[in-house]
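Next up is a structure, given as structure tokens.
Below is a slice of the complex: some chains, not all, each in place.
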Amino acid sequence: MNRFITLSVFILVLSFSAVAQNKILVFQTDFGLKDGAVSAMKGVAMGVSSDLKIFDLTHEIPAYNIWEASYRLMQTAFYYPKGTVFVSVVDPGVGSSRKSVVLKTLNGDLFVSPDNGTLTLISEKLGIDSIREIDETKNRLPGSEASYTFHGRDVYAYTGARLAAGELRFSDVGPLLPSKVVSIEYQKPTLENETIKGNIPILDIQYGNIWTNIDAAIFKQLNLKYGEVLSVEIFHSGKSVYKGNMPYVTTFSAVKNGAPLCYLNSLLNISFALNEASFAEINHVASGPEWSVVISKAVKK
Amino acid sequence: MNRFITLSVFILVLSFSAVAQNKILVFQTDFGLKDGAVSAMKGVAMGVSSDLKIFDLTHEIPAYNIWEASYRLMQTAFYYPKGTVFVSVVDPGVGSSRKSVVLKTLNGDLFVSPDNGTLTLISEKLGIDSIREIDETKNRLPGSEASYTFHGRDVYAYTGARLAAGELRFSDVGPLLPSKVVSIEYQKPTLENETIKGNIPILDIQYGNIWTNIDAAIFKQLNLKYGEVLSVEIFHSGKSVYKGNMPYVTTFSAVKNGAPLCYLNSLLNISFALNEASFAEINHVASGPEWSVVISKAVKK
């Protein structure tokens, strides 16, 4: 009886790990949409299984910008159902010694990517279950062996599609690696003397808003009420680029057109904006690991 | 027996209204495709039901341009099967007093949008069945309560997906509103003394063609035959910007490269173009509620 239960549990675990993917496959690249590269990746996936549900994260990652690739995964993956497979191809070092890997996060998502820093933020956010190096002798589009440069299509899209379709088990991807991805350094949020330091990981490009990595939980410790004023200084590689005060509001229209404001963005991080104008453009602020901010409650005069 | 029939009809009507949506969900925004915002909306929809068939109308609506959002819905929705759910998020007043609504049109389509003018043209074209305000206490992505700014994902995409999937009935969206949407004023087509006035709602951007709101039925009353010449004057806020004559043709190649022509566009509205060149760019013409045209049959000399 005991043996029977053990066996059942064993089978259950086995079958769970075999069906854990949900047939949803999400692509991210820096290829743009002007040529056929992204479409060819989807064609390869359809050749694996026409049951797949294929989506785009974005294909407008600036060329070679691994940091932004990392950020977009972190920003978006959470909103897909558990067990989704993401394929990210921002790969300036294609053909070099960087490894092709599949990261399994604690929630059962799979991330197929070069291990070049792209996995920095998603591994911090979702937690690492395990990482495997793709064995390209087994996991490669049949007939593609002679090509040296389109790993995105021949290895990543093909492997991602087979994982999503349940045709390839994570355990058969290739050898286990140490549970640590290649990571990009950046300023993590810190609170000291009622002053918070943080990073500008990304802009809200379409509108020119400044998004920080300072989340609601830390920000709350400044005890700022809606309508109260925040003092903001922004630095690029340590040099001050912007300094100013702005109210903490729940809606852009709470201030006049063109006026600055701070708010919690859709990721619940403190962000800066101008109402109906571009903060980034007007104040020459950009994003990346080398941008930092210092904020505190403005002193009343 | 009578009671039985009544009951059956009642059940039939109930079940009909429960299954009226066709699982097709179409998104329109001004977010662009450079970040993960649109993808996150689709992820939320997949979390509701992986049976949904998700499409984009466009995500390149110019930022905050409610008029163009209204036009694109009117131009496109008709071509999807009846019962399609459209989610449109062009929302400069997010967080202000504008209402979040679902418009049901007479053909059974549903439009999830802020009621800020976006629904102007589609409500005129398809007719209003009824309008409900979204009760955000019930219709909101679980866990998103603390966020103030991404209604597109947390309320609109989530509600649209549940409606499309048949998990939420239109009657459960929230309270009924009066059957009237917030509308933007514009010049409707009029015929007087063999002269037609109208509006330029939009450009055919990719080619720089000028699209009017003067449809074939009104235009026909000028009795212009193919090859005959139309006199065209274009005004911006009442000031003349362009004046010229052009033939009425069925194909662009009927005139020389660079020459002007008028034709019925794919919506069967009178439009102006240059063969293989941009009428809009060369003649400095744009579109919107403040642009108008006056046309008549050209006088033969």
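Chains: A and B, in written order; residue numbering restarts at 1 for each.
Everything that follows uses one rule, which is that a contact is a pair of C-beta atoms (placed from the backbone, for glycine too) under 8 Å apart; a residue touches a chain by one contact, two chains touch by 3 or more.
Since we're looking at a predicted model, the values are computed, not measured.
Taking the whole complex of the structure file rather than the 2 chains in place, the copy count of the single sequence reaches 3.
The rule we apply is simple: only the chains that are shown with their structure count from here on.
Inter-chain centre distance (subunit A to subunit B, centres taken as mean C-alpha positions): 33 Å. For subunit B in complex with subunit A, the residues that touch the partner chain are 30-37, 39-44, 46-47, 50, 54, 63-64, 92-96, 146-150, 153-154. Residues 22-24, 26, 53, 55-60, 72, 75-81, 84, 202, 204-207, 216, 250-254, 263-266, 268, 276 of subunit A are the ones that touch subunit B when the two sit in their complex.
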